[in-house]
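Every protein chain except one is present and positioned as in the full complex.
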Amino acid sequence: MDKPIIEIKNPILRIQNLSVSYEKDKYAIADVSVDIKKNLITAIMGPSGCGKSSLIRAMNRMHELYPQIETKGKIFLNEKDISKLSNIELRRKIGMVFQSPNPFPSMSIYDNVIAGYKLNGIRQKKAKRDDIVEKSLKDVALWTEVKDALYKKGNFLSGGQQQRLCIARALAFQPDVILLDEPASALDPVSTSKIENLLVKLKKEYTIVLVTHNMAQAARISDYSMFMYLGELVEYGKTKDLFTNPTDKRTEEYLTGKFG
Amino acid sequence: MKGKFRSAKNRLFKGMVIVFSLVAITPIMLIVFDLFQKGIKQINFSFFTKIAPDTWDAMTALNHGKIIPGGILNGITGTFLMVSVASLIAIPLGLLIGIYLYENAEKRYAGVVRDISDILQGAPSIVLGLIAYFWIVKNITHGFSALAGSASLTIMMLPLIIRSTEETLKMIPISIKEAGLALGVPYHKIILRVLIPTGFSGLTTGILLALSRVLGETAPLMLTALGNPFVNFNIDKPTSAVPLLIWQFYNDPNMVNLIWSSSLFLVILVLTLNLIAKQIAAK
Partner (left out) sequence: MNSEKITKNILFIASLSLIMLATGMVLTLIQGSIPVFQKFGLNFIFSNKWNPTAGREQYGALPFIVGTIITSVLALVICLPLALSTSLFLGEYYKGKMIAKIIGTLVDLLAGIPSIVYGLWGFYFLRPLIVQLGFNAQGYGIFTSSVILAIMIIPYATSISTEIISLVPNDLKEAAYSLGATRLEVILNVTIPMARSGIVASYILAFGRALGETMAVTMLIGNSNVIPKGIFDMGNTMASVIANQFGEAEGLKLSALIAIGLLLFLITGIINGFGKFIIKKFA
């Protein structure tokens, strides 16, 4: 599969023949090529174990943490090979939000938002830092809720608020792309819908790649969707098309609840 | 009547469990009570500010029915010196090894390191004294020394800190670490600025428990630090310690009264550290 399933002009992310293996000859992702369009929400769906998390973890090279994982193929961010970027450059441009909320327990809300700068030793004037914190928290609609408790630890926040704090932490770097790995799977429906609304608002400024096993969620908020199965990219297209008129039998079976 | 017999047995057993449990905790209460009763009258200002008396002064005081003069300053300073030096090595090294085990939990080599740490934790303290005697007393300080005492205490503290570090870090969700990595934070900063602060209370508990474990050690110090009638801060000279003084008082019939006050002091110190550590851990 040398050519992507659908052509996307000026993609922000271009993935070429990507394979990820955890053990020799055991592929989590096999030869996936796909382009991702700017300022949209792209959802990645599929049953658990299909490789959807592996795919986004390859996009910010989180895989490098685990030496046994082998990655082949190339990924380009704005036509730049990401393997040529340093970790810090890459991860400033591609932020990530995890399945369950994981603010740093030892840090205040303020420090959590600014953590990317602080931990990387990027110095900034206090006023600039304050601006970043305020903008990021406003972007995730958390500002009014926490502005009087900025210097407290975030453990009194609800799960949904914590997750929005984690999104703010990723936004603080003003990344090009935000990767979200089932960000609402640990949350209640009200918090989930808040996060979904937030993502729709955020796509004006950022490109969002969302892994989800919740088909309804993908249908609700994404512009493009891909369906993965057993490490293979089965189908990719506009969400509306994919849901109403899937071309592959497996996609159809998944969407009608035959498996997963 | 079988049912009645069964329920009688049941009640009898519960009674036995309660009685035996109470027997098990009686000694600690007796010991602490005994130490307070016999030791408190010797504890005064000079107990903390004066060095241990010589046997002649002690005998004179005894014969005149007075409280033995002097204190245990040389023991307190010696304990402080040796435990500090031991901590200086054992805490950072133990943290590093604990972090290594956490980071490489699955590796075979890490399993070996963990087993060795466990074996060291079970090693009798007197054997550690023998080792420190050969390494330090014979080869480095050419005589009994605080440094040798510290070395034996270091080997005692290490496995305790290694284990508590690994256990504490294991409790931190992996996603906390990944969140740091997703921000492009360098590995050493994730350890220093994310993992250690997050596990701070657990790590502190481990360190305090290790300290309380070595504070009362006597046997290895008899083979290494020996003792010293004066205050000494020179790490290559013989040094006293509170438990060494207790041993010295025990062997001198004139000093018996001092046994209780110094034991009381030592026990209060150790138990306070213990309780603080557990309080922190419970949070």
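In order of appearance the chains are A and B, and numbering begins at 1 in each one.
Quick note on the criterion: a contact is a pair of C-beta atoms (placed from the backbone, for glycine too) under 8 Å apart; a residue touches a chain by one contact, two chains touch by 3 or more.
Since the model is a prediction, treat every value here as computed from it, not as a measurement.
Taking the complete complex into account, the chain left out of view touches B.
Screening B:Gln42, B:Thr77 or B:Ser117 against the full complex identifies B:Ser117 as the residue touching the chain left out.
Contact between subunit B and the absent chain runs through residues 6-7, 9-10, 13-14, 16-21, 23-25, 27-31, 34-35, 93, 96-97, 99-101, 103, 109-110, 112-113, 115-127, 130-131, 134-135, 155, 158, 162, 186-188, 191, 212, 215-219, 222-223, 243, 246-247, 250, 259, 263, 266-267, 270-271, 273-275, 278.
To be clear about the criterion, only the chains that are shown with their structure count from here on.
Centre to centre, using the average C-alpha position, subunit A and subunit B are separated by 49 Å.
In the complex of the two chains, the subunit B residues touching subunit A come out as 173, 175-176, 178-186, 189-190, 193-194, 197-198, 200. Here subunit A touches subunit B in the complex through residues 60, 62, 65, 86-92, 95-96, 98-100, 102-107, 115-116, 118-121, 166, 169-170, 173, going by the rule given at the top.
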